[in-house]
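Encoded as C-alpha cells, the structure appears first; notes follow it.
All protein chains of the complex are present and in place, except for one that has been dropped.
We call the chains A and B, going by the order they appear; numbering starts again at 1 in every chain.
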Amino acid sequence: MVEPLLSVEGISHRFGGLLAVDAASLWAPAGSITSLIGPNGAGKTTLFAVISGFLKPTAGRVRYGGEDVTGEPPHRLARRGMARTFQITKPFAGLSVRDNILIGAHLRHPARADALAVAETVARDVGLGELLDRPAHTMTAAARKRLELARALATEPKLLLLDEVLAGLNPSEIREVVPVIRALAGRGLAVVMIEHVMQAVMSLSAHVFVLAEGRIIAEGSPAHVTADPAVVEAYLGHGAAAKVGAHDVH
Amino acid sequence: MKGFLLIAIVVAAFAAVPLVVHSNVTLNFLVVALLIALAGQGWNVLGGYGGQYSFGHAAFFGTGAYVTAVLQMRYGVNAWIGFAAGIAAGSAVGAIVGTLAFRAGLRSSYFALVTLAFAEVLRILASVAPITGAGVGMLIKLDLRAQSFQFQSRALFYLVILALVAVALVTAQMLERSRFGAWLIAVRENEDAAMALGVDAFSIKLGAMVLSAAITAAAGGFYAQYFLFVDAGIAYGTWISIEALLTPVIGGVGTVFGPLVGALAAKSLGEGAKLVTGDVPGLDLMIYGAMLVLVIRFVPHGIVGAFADVSDRIKRRVLAARAPAREAVHG
Partner (left out) sequence: MPSPLILVAAVLNGLMTGAVYALVALGLTLIYGVLHIINFAHGALLSAALFAAFFAYQILGLDPYLAVFVLAPVFFALGYALQRFVIGPAARGDERNMLLVTLGLSVFIENALLYAFRANTRTVEVSYAFKSIDLGFTFLAVPRLVSLAAVFAVAFVLWLIMALTDTGKAIRAVAKEKLGAELAGIDVAHVYALTFGLGTACVAIAACLLIPTYYVNPSAGNAFVPVAFTIVVLGGMGSVPGALIGGLVIGVVESLAGFFLGESLGEVGIFLIFILVLLVRPRGLFGSST
C-alpha cells in the first residue's frame, strides 16, 4: 500500500496539566480532501500546530512524504510543501494584498518579478484579483480568510492545512470558496481542513476524522461519522444520541 | 528603478554642495548630520524593516570607532584597513548579540533591554580596559593624507561620508526590492505567519542585525577618523543609541530616505536651538527626547511617511473624482 502524503501517528500534546491532544492519529492522501471535525476545544487547532511545526508534540510522530518530520520548524516544513492557514487570521497588516501574497510566492521564486506574477495569478484564483492594492488591515473578515488561503497557495504546497477558512463567511461567500478548495484537490493537493460548516464537510471531504477531548473518536466517510452515536454525543452532550435515536423512532 | 534614480538625484545634489558652500561650519554640520543618518540607516534596517527595536546601537558604533582607532594606534595598521576591520568587528558584535537574543526568543521590550545592556557592558569595559586608553580615551595621530583616511579639506571628508550614506541608501532600496527584504518585513508584520510561509525568522533577523550593525559600525569608524578622538562615553554612549533610532523615527521608519531626512531635521532643530539659547549642555538631547514623543504622537509615520500618506490621499481623491465620470460614460 502506498503511504499517504501525511500520516500523524499517536500524537499527544500537553500544556502544563492539560492533555490537549491525546494519542491522535490521522492521515491524508494526495488529491483528496480530509476533514477534521469536533466540538470547540477538542484540540483540533493544537493538532494542526503540531503537524505544521509550531508546537512540538509530547509524544508521537508526524510523517510527511515518507519521512519523519516530527519537531521540524515551520519554515522547513513549508519548504517541504506543507502550508497552513490560521483560524485567527494573521495578515501582514501594514502590507497590501499583493505584498501579502508575494511573501508566500517568494518561497519558490526568489526573483521579485516572478514572485509578483505568481502572486497575481493566485489572487485571481481565489477571487482577490480586484483587491490587490488594498492594505490588508482594511479588509473584511471574509476577504482576510481568502488572503490566508491565497498566501498559503502561493507557496505552491503539496499539503494544505486549512483551519476554519469558511467560518464567519455568509452562504454566498461559502458557495464561492467551496469550488476553489475542491479544485485544489483536483490538482493533486492533499487538503486537510478543520471545519464547522457541516454542509461543506459533507459535500467536500472524502474522509472525516472526529476529534473530541483530544482523542480521535471516529473516522470514515462523512455519512458514516455523522451517523456514529459517539460523534453525536461528543457534539450534543452525554445521552444525546439516545434522545436523537428515540426521536427518530417516533 | 524609480527608487535608484531618486537616490542618484539626491546624492548628486548633496555632492554639489561643496561647490557652492565653502563655510566650514556648514560643511561640519552636514558631515555630522550625514554621520547620524548613516548610523540611523543601520538602525532602520533592523528596526524599520525588521521591527526589532534596538536601544543599544552604540554597541556597534563604538566597536567600529574603537577598532578603527586601536588598530591604527596600537598596531600601526593602515587607517582604511582599520576602518574595514571596524565594520567587520561591529558586524561580529551584531552577530553575537543577535544570536543570543533571537535564540532566546527575545522580542520588543526584552530585545530593547538586552541590546541596551550589551552597549552598557561594552561602555564600562572600554572605560577600564588599558587597550582602549581606558578613561582617558584615545587620540588618533594627525596625518592629513588620503591614505591615512584623513583629509586637508573638510569637503573631502564630506564626500566620503556622503559616499557611505549613498551605499546605505542603495542597500535600503535593494532591501525593498529583494526577497530578503520582503521576508524581513514579513517577520516585522507577523512572525508566525511568516514562518508558516517558509520564512526562517531567526536567520532573517540575524542577517538584518549583522547588516544593521555593519552600517552603524561604519558610522563609528568614520567618527573616529573625523574627530581623531574616541572615548567610552562618546563611542558607546547612550547618545548614539538614541540618535540612531531617533533619525529614522522622525524621518519615517522602514523608508529608504527616513534616516537622512530625520537626521537633517533633528540636527537642524538641535543647532537652531543652540543659536537661540547658546550651547547649554543637555539642550539638544532634551529637544530630541521631546521630538521623539511629539513625532510618535502627531506624525506616527515620520516625515517621509506623512508625505506618502498625503500623496496617497490625493491619489485616492483623484481616482474618486474620475470614477463617477467613467460610470457616466458606461451609463
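Note that contacts are C-beta pairs under 8 Å (C-beta built on N, C-alpha and C of every residue); 3 or more make two chains touch, one makes a residue touch a chain.
The model shown is predicted, which means the values in this text are computed figures rather than measured ones.
K.L.:
Would you indicate which residue among B:93, B:114 or B:240 is in contact with the undisplayed chain?
P.N.:
B:114
K.L.:
In the whole complex, not just what's shown, which of B:12, B:25, B:81 or B:100 touches the removed chain?
P.N.:
Touches the omitted chain: B:100.
K.L.:
Quick one: say which of B:55, B:83 or B:257 touches the chain that got left out.
P.N.:
Per the contact definition at the top, the residue touching the missing chain is B:55.
K.L.:
Could you please point out the subunit B residues that touch the chain left off the display?
P.N.:
51, 53, 55, 100-101, 104-106, 108-110, 112-114, 117-118, 120-121, 124-125, 128, 242, 245, 249, 280-283, 285-286, 288-293, 296-297, 300
Note that only the chains that are shown with their structure count from here on.
K.L.:
Would you mind pulling out the distance in Å between where the CA atoms of subunit A average out and where those of subunit B do?
P.N.:
43
K.L.:
Could you pull out which subunit A residues touch subunit B in their complex?
P.N.:
Where subunit A meets subunit B, its residues are 52, 54, 73-76, 78-79, 83-84, 86, 90-95, 99, 102-104, 106-107, 110-112, 115, 151-152, 154-155.
K.L.:
Which subunit B residues qualify as touching subunit A in the complex?
P.N.:
Going by the criterion above, the answer is residues 177-179, 182-183, 185-186, 189-190, 192-201.
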